[in-house]
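Got a structure for you, written out below as structure tokens; questions coming shortly.
Note that one protein chain is taken out, while the other chains of the complex remain in position.
Per-chain numbering from 1; labels A and B assigned in written order.
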Amino acid sequence: MLIGIEYVVVAYVIWLFTFVCYIFMTKRRLKITNRAVAALEEKFTESSTHSMTEKNK
Amino acid sequence: MKTRNKFVIGGAVILAVLIALSVQGLQEMTVFFYTPQEVLASPGKFEDKTIRIGALVQKGSVEWNAQAIQLSFKITEDGKKFIPVFYAGVKPDLFREGQGVVVEGKMKGQRFEANQLLVKHSEEYTVETEHKKNKEDYYKSIQAQ
Partner (left out) sequence: MKKIIFLLEWTSIIGLLACALWVFLKLPIEASQGFPQKIMYLHVPSVITTYLAFFVVFVFSIAYLWKRELMFDQIAKASAEVGLVFCALVLITGAIWGQTTWGTYWVWDARLTTTLLLFLIFMGYFLLRMSVNDRDKEARLASVLGIIGFLDIPIIHKSVEWWRTLHQPSTLFKVDSGEAKPSMPSELLYPLLATIFVMLAFYLFLLLLRFQTEKRIDTLNQLLAETQD
């Protein structure tokens, strides 16, 4: 009755696995980029406040 | 610059593959199969050439020899002109009489010797509810009276 069930299973597993990986990778990429942006922005504000205090002196 | 060159080479390779595919593909894809009528109309043109023919399996023409693994049947598109097909291979699960098929092989005299048998399936999907349908039709006919 369930002839060809292995094909159906393989198709669904491939589909699912692809998106599990894709979502995981995209989220990780977003996280890493967010972190890098935050670090750079912090560096910017630090250096600008630093130069400001220099000038004030 | 070096990584850029890599991408240029990669792009060139893909482009080459694309062109090769389209040339090979276009030839094959526009005429994926011939019809029995076309083949019978000009036998000289197709003799001993590997071709595909698409048609329906004539009802009552299928002979399946399970021991020798040999399948023979007749294909037609209009129910008038037939081509007998011989195929030495396993019968596909969905192979049925009246079904559309595409066979690949060569015309050998009057007979087509296939080395590949593909089952075409129609765009119609059905569920086995003949019983239910008959019942509905019955009630409809009663209501119509």
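In the analysis below, contacts are C-beta pairs under 8 Å (C-beta built on N, C-alpha and C of every residue); 3 or more make two chains touch, one makes a residue touch a chain.
This one's a predicted model, so the numbers in the text were calculated from it and none came from an experiment.
Undergrad: Quickly run down the residues of chain B that touch the omitted chain.
TA: That gives, for chain B, the contact residues 4, 7-8, 10-11, 14-15, 17-18, 21-22, 24-25, 28-33, 54, 92-94, 96, 102, 116-129.
Undergrad: Can you list, in ascending order, the chain A residues touching the missing chain?
TA: That gives, for chain A, the contact residues 1-5, 7-8, 10-12, 14-15, 18-19, 22-23, 26-27, 29-30, 33-34, 36-37, 40-41, 43-44.
To be clear about the criterion, only the chains that are shown with their structure count from here on.
Undergrad: Indicate the whole-number Å distance between the mean C-alpha point of chain A and the mean C-alpha point of chain B.
TA: Computed from C-alpha means, the inter-chain centre distance equals 46 Å.
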